[in-house]
Every structure is written in C-alpha cells, then in structure tokens.
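Structure below; questions to follow.
The complex appears here without one of its protein chains, the remainder shown in place.
Up next is chain A:
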Amino acid sequence: MSENKTDDVSEQILNAVKKNSKGISATDMAAEVPDLPSAELVGAINKLLQQGYLDIYKQDGALIYKIKNQLSKQVVKGADNEEKVVYNLIEEAANKGIWIREIRNQSNLTNPQLTKILKNLESKKLIKAVKCVNASKKKVYMLYNLEPDRSISGGAWYQDQDFESEFVDILNRQCLRFLHQRADKIKNNPRGPIVGRTQSYATAIEVQKYITDLGISKVKLEVEDVVTILNTLIYDGKAESTVYPDGSRVYRAIESLIPPPGLVQVPCGICPLIHKCSSTGLITPQDCKYMNEWLEQ
C-alpha cells in the first residue's frame, strides 16, 4: 500500500515537473502536490533524484527541479556517480564536444580516474572522441550518436581532420566544366549578347544539382559548400559572379584578359634563381642550363 502511495506521489511530482519544462521551484512543487507533508515530499524527490528522473539546479538562491532526459537516463543505468557526472558534462557540450581538461576542471576528478571513466564510457559506445580540425592534438568528447559540428569536423572538406585537397580539386574542376559548357553561349549569340549572357550564367543550385547527379561525392554537398567551391574558381580567375536582381548569385566561366605574357614564355620568367642571376659568379646567363635546354627544344 505504502509502495503504491509513493509511486503515486512520484507520478504527481513528475507530471508537475514535466508541465514546466523550465523547471519548477520547491514551493511550486509543494502547491502541485498539496496533500502531502513536506517531509514525505522531500523524501520522494530525493528518491527520484537518486533514480535519475530529476535534476536539481540552484537559481537565484532557490532550488529548481527539472525533468531529466529519459534517453540519457536509460543509457547511464548501472553507472556510478562519477560516470554520470562526466556523461552529463559531455552531454551538455552537445555536438561541439568538450575537451578533457574542461571535464576535469568541471568535475573535479583526478586525471587517472577521469581517463578510466572516459575509456569505460567509450567502450560502452556511449561517447566518442573526435579530433578537432583546428588543433590536431586536441581531442574532444561528445555523445556517440551525434554528428560533430562543422567547426570541429571542418565540414565536407575534412576526412578524419585531414583536409581533402584532392576532393576539393576534383569538385573545382567539375564546377568549372559545368560553367564552361555554358560559357560559349555568349559568343556571337544570334539572339544578342544579353540573352547569351543569361544563358551562360549558372546559379549555385544548378551547379550543386550537377555535382550531385555526377555522384562523385560520397558526402552530401550543401549549396553553401558548392558556393565555397565556386568562390575558389573566382579566386582562380576562371569565373566571375554577378548578382541577379532577385538577389541570387550567378556564376559564369571567363577567360583571362590576355594570353600568357612574354615573361612566362621565357625560361627566366619562371626561373627560381632569377634573383641570384648576375653577369659574373656561379649563376650567369652565359652558361645557363635552363636557357640552353629551352633553346635546344
């Protein structure tokens, strides 16, 4: 009978807490469960806290109770208090992850103890360690089922914190190819240059569709990813972009204004030693190997 009664009380308390997702203060709690002496109420709350149904916070000097995430409660079942604390800290960090030193500072656990707990949790596949792209030595922990944030993983361009320059290069080339297919339409278009220009433009969404259809990327590329690639094309001088009246950005492949100038057609223009070359000394134009090779082509 008494068991039943406690269950009822717990139910009531939980319902009260669930209704107020922002948390409920002790006085409000007493109002929600009126026909209960405060001693019993405290007892019931303590029990719930122990079982991990409730969380307790201190706000403006008053105690606040909050409902705890059901899922996490299940996961930590059977874990001891330290593990729970660590787990909670990691959970709070969400997909940004949390650094081991931060955990240590916040949990006040000793280093060997903490390592042991983290290992334990990792082996249970509750959390995972993710390497940060910005600092190669820095490892952050987050829940196992979370996708790391872009600032941690670097987005589509990173694989295990290594920048995939080849992937970027390939995409860069494919985007350019797509733009090139259209670019010729501006040339002597019988319907006039403005129509031609419009036909030679491509929006980022079109490019993204083209790339996705090609199926070269295992990762799903967002439009903003494609925009980054298109921007590299602009920095390569192979494309230009304009804004349409409706605010969308369009891209067009262009050619450089002049063919390669004379300086890069002669060996000296690309010679790494040009600044060391002089009339006398070790490096002279008279017996320059590069020059002779170029002449004998």
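Rule of thumb we're sticking to: contacts are C-beta pairs under 8 Å (C-beta built on N, C-alpha and C of every residue); 3 or more make two chains touch, one makes a residue touch a chain; residues count from 1.
One rule holds for everything that comes next: contacts and distances are computed from a predicted model.
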### Task
Among "RecA family profile 1 domain-containing protein", "DNA primase", "Protein AF-9 homolog" or "DNA-directed RNA polymerase III subunit RPC3", find the name that the UniProt record gives to the complex chain excluded from display.
"DNA-directed RNA polymerase III subunit RPC3"
### Task
Could you tell me which of A:116, A:138, A:197 or A:249 touches the chain that is not displayed?
A:197
### Summary
Touching the unshown chain, chain A contributes residues 157, 162-163, 165, 168, 172, 186-188, 190, 192-194, 197, 228-229, 231-232, 234-237, 240, 242, 252, 254-266, 268-270, 272, 274, 277, 279, 285-286, 288, 291, 295-296
